[in-house]
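Below is one structure, written out as structure tokens; the observations come after it.
For this view, one protein chain was removed and the others were kept in their places.
The letters A and B name the chains in turn, as written, and every chain counts its residues from 1.
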Amino acid sequence: MCLSVPTKVIEVFVNDQQARVDYLGARFIVGVALLECVQPGQYVLVHAGEAIQILDEEKALDGLALWKEMLGEA
Amino acid sequence: MERIVLSHGDGGQLTQDLIQDVFQTLLQDHVLQEQDDAAILPADSRYLAVSTDSFIIQPIEFPGGNIGKLAVAGTVNDLAVSGSKPTYLTAGFILEEGLEISVLKRIVRSMAQTALQAGVRIIAGDTKVVERGNCGGMLINTAGIGFLEEPGRIHARNIQPGDRVVINGGIAEHAVAILAERAGLELSSSLCSDCRPLNILIEQLMERYRSIRFMRDPTRGGVATTLKEIASSTGFNIVLEEERIPIKPEVQGALEMMGMDPMYLANEGKVLLIVSEEESPHLVNYLRSIQDNEMAAEIGIVQKGSGRLLLRTAIGGTRELGMLTGAPLPRIC
Partner (left out) sequence: MNLLAYRDRDVFKQLFQQIEPDLIRIREKVGRKLRFMEVCGTHSVAFSKSGVRDLMSPYVELISGPGCPVCVTDQSDIDQMIAFASLQDVIVATFGDMMKVPGSHSNLEREKSNGADVRIVKSAYQAIDIAKQHPSRKLVFLGVGFETTAPGVALSLKKAREDKLKNYYVYSAHKLTPPALDTLLMDSTHQLDGFVLPGHVSVIIGRKGWVHLEQLNVPAVIGGFDAIDLLIAIGILAKQLEQTKRSVLNLYPRVVQEEGNLTAQRILAECFTNSPTKWRGFGVLDQSGLLIHSDYADYDAASRVITDKPVSKEIRGCRCGEIVKGKEAPIDCKLFAKVCTPTNPLGPCMVSSEGTCSTYYQYERVHDTVLLR
């Protein structure tokens, strides 16, 4: 129900609330009205033609950190 | 006259003019010129391979090709993978009232080029016209004749456990080229349909590698459907390695965004070869040295089993690939 793809923002069209995004070299135009402010160079998660969140690069590895923590408890 | 009208299909002067101006001029074949009811041709050997296919693709022109190029290459490839030398082709056209004649010419010219590239002759044809709204511009049927000296050299019964599955390049490129416009995908200039005739290549491969058991071109239904059919009919299992299956990153990216599975999508310039374990690496290396086949790879192995097609994923798990049930639909779920 939520097939979504992380993509890189190439260009933003502020007036149309749309952006050109790239995933592995394939490019699409998607809507960005669900996000406050999107900049080229950022990464956004896209579902059914809409960007639904900006990827947090700093948090990207947190999942693995939690894993190490939990396994350490054994 | 700029567009096809219903009278072009009447069999009268308008039909004759169309045949001369478009088909005879662009296809340039002396047997075709004679416009006999049947073409009389010499046979190159005792055994014929015969194949027919109808082409209904939409849109009729797409990045990397058009319905005409596809109609020639498609039938040529079907003949080639059966181990024959494609020699003659027929072409039947159903044209839609309102089709621009300039578009028709472009497509027929492309057929002439593809036929020349493949070394085949288009020696018989037919044209009909249907009312506007009935066929998306045009439909084409091609039938082909190929000759072969060793019937049975290429056959599924030759397949044995231990044999390898080889493909000559990246998958699903044709499908992406077709879907791109509908899906709003902006294709880079390097991505287009892989539509091309493979008979010259296949002839070379057959000469060099005697252990090629069987071949098929994975068109409609994709690599998965084609291999599943082979597995089912032979009763062997075929096990594929996901990481070895070649696919261009852009194609993978596009299909993931569209929620579609590349294993079930059409290829029009690819051949699956089943070959012995010993010759497989040599076959792959040879393919990689030929332009447009640089991504060739060994992707799987034939094993004793029960007709199943299995895929070992990148992380080492296994899943089964089944028959396609209906057309692949884009998912959001």
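Just so we're on the same page, contacts are C-beta pairs under 8 Å (C-beta built on N, C-alpha and C of every residue); 3 or more make two chains touch, one makes a residue touch a chain.
Values in this document were obtained by computation on a predicted structure and should not be read as measured data.
Considering the entire complex, the omitted chain makes contact with A, B.
Within the entire complex, the positions of chain B that touch the omitted partner chain are 183-184, 237, 239, 243, 258-259, 303, 305, 308, 310-320, 322, 325-326, 329-333.
The missing chain lies against chain A, touching residues 1-4, 6-8, 23-24, 31, 33-36, 43, 45, 47-50, 52-53, 55-57, 59-60, 62-64, 66-67, 70-71, 73-74.
Note that only the chains that are shown with their structure count from here on.
Averaged Cα coordinates give chain A a centre that lies 37 Å from the centre of chain B. Within the complex formed with chain A, the chain B residues making contact are 183-188, 248-254, 256-257, 259, 331-333. Contact residues on chain A toward chain B in their complex (touch as defined above): 1-3, 5, 7, 20, 22-29, 46-48.
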